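Just one protein chain is left out here, and the rest sit where they should.
Showing chain A:
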Amino acid sequence: TQSNCIVTSKYNILTFLPVNLFEQFQEVANTYFLFLLILQLIPQISSLSWFTTIVPLALVLSITAVKDATDDYFRHKSDNQVNNRQSQVLIRGSLQNEKWMNVKVGDVIKLENNQFVAADLLLLSSTEPHGLCYIETAELDGETNMKVRQSVSVTAELGDPNNLASFDGEVVCEPPNNKLDRFCGTLYWREKKYPLTNQNMLLRGCVLRNTEACYGLVIFAGPDTKLMQNSGRTKFKRTSIDQYHLREVGSLFQSYLPWDPPVDNFMFSAFLSFWSYIIILNTVVPISLYVSVEVIRLGHSYFINWDRQMFCSRCNTAAESRTTTLNEELGQVEYIFSDKTGTLTQNIMTFNKCSINGQTYGEVDPLGKQRKRLDFTPFNPLANPDFCFYDEKLLESVKVGDLHTHEFFRLLSLCHTVMSEEKSEGELVYKAQSPDEGALVTAARNFGFVFRSRTPGTITTIEMGRTVTYSLLAILDFNNIRKRMSVIVRSPEGRICLYCKGADTVLLERLHPCNQELMSITSDHLNEYGADGLRTLALAYRELSEDEWEAWSESHRCADKATDCREDRLAAAYDKIEQDMKLLGATAIEDKLQEGVPETIALLSLANIKIWVLTGDKQETAVNIGYSCKMLTDDMTEVFIIGGHTVQSVRQELRSAIVCRHQRDCTSGRGSKQLHCSSFPPSASGDMDSISGEFALIISGHSLAHALEADMEAEFVSTACACKAVICCRVTPLQKAQVVELIKKHKKAVTLAIGDGANDVSMIKSAHIGVGISGQEGIQAVLASDYSFAQFRFLQRLLLVHGRWSYLRMCRFLCYFFYKNFAFTMVHFWFGFFCGFSAQTVYDQYFITLYNIVYTSLPVLAMGVFDQDVPDHRSLEYPKLYEPGQLNLLFNKKEFFICITQGIYTSVVLFFVPYAVLSDATQSNGVPLADYQTFTVTTATALVIVVSVQIALDTGFWTVFNHMFVWGSVGSYFTIMFALHSQTLFRIFPNQFRFIGSAQNTLLQPVVWLTIALATAICVVPVLAFRFLKLDLKPQLSDTVRHTQLARQKRRKPAGRSMGRLGARGGSRRSGYAFSHQEGFGELITSGKNMRLSSLALANFASKHSSSWIETLRRKKNNHTPPSTSGECSPAPSNMSGMGPALSNSSSVLGGSQETPIEEETDTAVVLSSLSHPAASEPAEPRAPAQVAPADSSTSAAARTDSPGGWTRSLETVQVSCFFS
């Protein structure tokens, strides 16, 4: 049996050392150094002592091991935390607390409100009527509206633990997969078959909402859950710079190693000498490079962690860099893939503005003055204290009894499908299916029109303190085509009224003609709201006479009963009555963006970063957010919407988008351009990016599935990348990852994915850089991410400041590092010409060992950690400064070539200047200076001085550390050299310290110093001159910014920052209707299915569905009879088929007639045979063999339910089987 234990860690104590070492030696660099080490142990080859390699290698391996160990420790900790969460498992008829990891397939567990679902469960029963329960799937797919799940009706009746303990059904289902919206299985119970769909499933990662408790049977646990199946494998991420210098390591040796002319004509000797040179020249890419890079990255990570400006005081979370390997990549991001919910938005809907009878309320004071929040409590004791509104005019208007205002809020309190719950007197809790609707009803509540309770046929409200009960005559439900919903109510006075709210486009054309003037004013308001990115709804009502109602009611009944085209007939009936309405006004709801989102997006797009929004949410919602965060603007040339369901239609839509773009391009261009357009067919993708005009692409998940197919993906990429904004909606987590992979594959660009939920995990893992929004409920995204912080807006600082600096520092570091090592190493090569290519080193072996570790490591490290070209606020002010990173201008083949050329030049100078000077020079006492040790000391000293001067030139930001390290390094060189050349050390190890006395002897000679000075000047002067001229002739933007910064000139370029209200007003209005609505809630309400018994008991009227809900009521009461009689009383499945018709038109919610038992056919025998095994003796089989088992073989899982007497033995068994579909 699969346990629910989740393991994301890689090692345990025993496996750590071998596994970690194995992993480390999988890195090319480490293996390469190991190989070098082995070479050095061969005496014929060894040109350097073994310790020159083993010391740094051991250092690197141990540092990495410690880092991996700590990383894994935290993974263990988080695994433990998740695995040790408590859940209530039904064992032997009683609930026991069990850790998550001990939950097994076949267990029945109890979930309570707001708990996370521990594993993939089959919903058995719930405290809500009809086995309904509500879940939030934000962690899984990012959608935050409540979803309904319903248990199979036969199990829904089981109700309490005692009954459930005796549940002995067998589930045969598909093997574990990652499809979140699909589940296919069959429940065999009491010799009946019941089909199971996704509607019956609670997936791990969901949160139970608005449901007191429910019971579920574990179907998939641990790694088999859909959540884990979606999370993908953790891959080792490597930055592009990393990959680059690795490649260089490989190619360097091919090009620079001399096949030296054999001194004694033996090929073998030449062969050995070749390897000797490999050892000598390995210092070109020393292992200290890897150590230094790691240290620098670690430093940068700490700077990210320490940044107070990325600390969110509200969530009390600081930014966290969870990996240390990707910092410089942050400076090269070209594509950002963002989740919507929880990332761009806070997922809070607020009633922001409204227009009532031509009067708009809720306008922000243009002066930006902080307005006082209205206090509703004295006026209305039932008000929701969390509700914020700032315009007191509206409250005044309610108080003075303005009829329109009253009618407006009456509509909001009546026309909805919200359920209310009153835990205690006056403490109302609304269960809204969509947050939009909740916001509207809450607004009405605060303004004195409190929706209090409903029954299938009534709505009770408190209007200005007076309880009013309306009879609910009909709910004209929402659907995507109608884009509106209406209710018809009869007031206590007998007035019949139709209240309608809906998208302005559909509503405005259904108004009574007399409304013309009001309509135009409201329309203007709607435009304003739309431009502000608010979701709007228009509200209207119509009074109906009794006759009208009777007539329509009749026709509606007809339509409802129709067997064919019922949907169409209903729609027509609805359409008939929703005419000649009077406009009341409009509402504007704000899907609250996270702080600073539009500004961040604007800034990032100025930095030439393309932002794609990938969301599981609906198209309307996604587009609306696109507008409100200014990704989409009304002055965009064209917004392409691709929503085709078939391959052909998607292809067609893509092609037309391309053609359309080209036409625009051609018509806007001049004649010559037209020629160009006609001569080149639009299929050419090369010049797509350069097309003028701003386009946006919106593509839905099912179209995306086609667009991602191999033959269309190139077309899709070229179209999408030519667009300024791309929004993919209704995408699955896996599709998110596929989109990221697609861009990685086709654009070779650095991608960043940002998200907050478990549904973003795969995307975060597949992007080069994954960012998790922390401080929210779920932590999966953060755990999978490379960086995490609390607010989307911190992304700008992460990229434009930290990323940019990291990239800059890393590039400068690498350039200098390669320079200094070429300068250092190539001297050996030149010397090779004068020592018969015998692999004689120029330097002392200690110098070779220490050069990269001590003499030159810290200054370049300090530069790599602290360097800044421009201060942080400047990089935010000039987003263009980010571009060099994207174009990889600071470290590419050319730059690499330049720095190694400089290094080689320096090595030439460092060898040939001493060569020319010292070959004839003598000391003043006549002793020649041309001996090997003097030459060595002179060259080494010159080298240290030259590279120190060079780092001094390269360092642009001299902190106290830089001073310390630069001077310290030079100082340490002389100190260590004198120590190593001292008599004391020689006397102890005459064989090791052969350079005794060289330092004193050499450095006392003026000629030596003159040589060093000459070499330094020849190396540095041209560089200095070149840099000065470059600065003057071709200054980079950063140079200019730096210059102006230092000169403290206040002239600021207008580059960037058009903050505040971005984009012009006008144009598009986006109906906020039902952004996250689902069809069918109307039915649910009028049928009374989701009503509680208590509220139903109050109801005393008959509606058209009365028969079914009364039946429901009866059944419900039966269920609540004591369990001892349940055996006889529980109705046979066939009795419940009466439920069928009531549900038939709400298939999307309730899954149609799933509860009708299916007659068993062929599979029966199999099931019975497996049932006949005694459960206790059936060994629990691991999951893996089950997956490869043939379709008809069942594995059984022992359930820990104990049978109360009266049930058969086989009741103890819950069969969970897999078959391949």
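FYI, a residue touches a chain if its C-beta (ideal position, glycine included) is under 8 Å from a C-beta of that chain, and two chains touch if they have at least 3 such contacts; residues count from 1.
What we mean here is this: contacts and distances are computed from a predicted model.
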item: Chain not present in the shown complex, as UniProt names it (candidates "Exosome complex component RRP40", "Cell cycle control protein", "General transcription and DNA repair factor IIH subunit TFB4" or "D-2-hydroxyglutarate dehydrogenase, mitochondrial"); value: "Cell cycle control protein"
item: Listed residues A:Pro18, A:Pro381 or A:Gly997, member touching the removed chain; value: A:Gly997
item: Residue, one of A:Ser838, A:Asn892, A:Ser972 or A:Gln1036, that touches the chain absent here; value: A:Ser838
item: Sole contact to the chain not displayed, among A:Ala213, A:Val506, A:Val908 or A:Leu1024; value: A:Leu1024
item: Candidate in contact with the missing chain, chosen from A:Asn20, A:Thr405, A:Thr906 or A:Thr934; value: A:Thr934
item: Residues in chain A touching the chain absent from view; value: 47, 263, 276, 302-303, 305-308, 311, 313, 316-318, 805, 831, 834-836, 838-841, 866, 868, 872, 913, 915-936, 956-962, 983, 986-987, 990-991, 994, 996-997, 1000-1001, 1005-1007, 1010-1011, 1014, 1017-1018, 1021, 1024-1025, 1027-1029, 1031-1033, 1042-1043, 1046
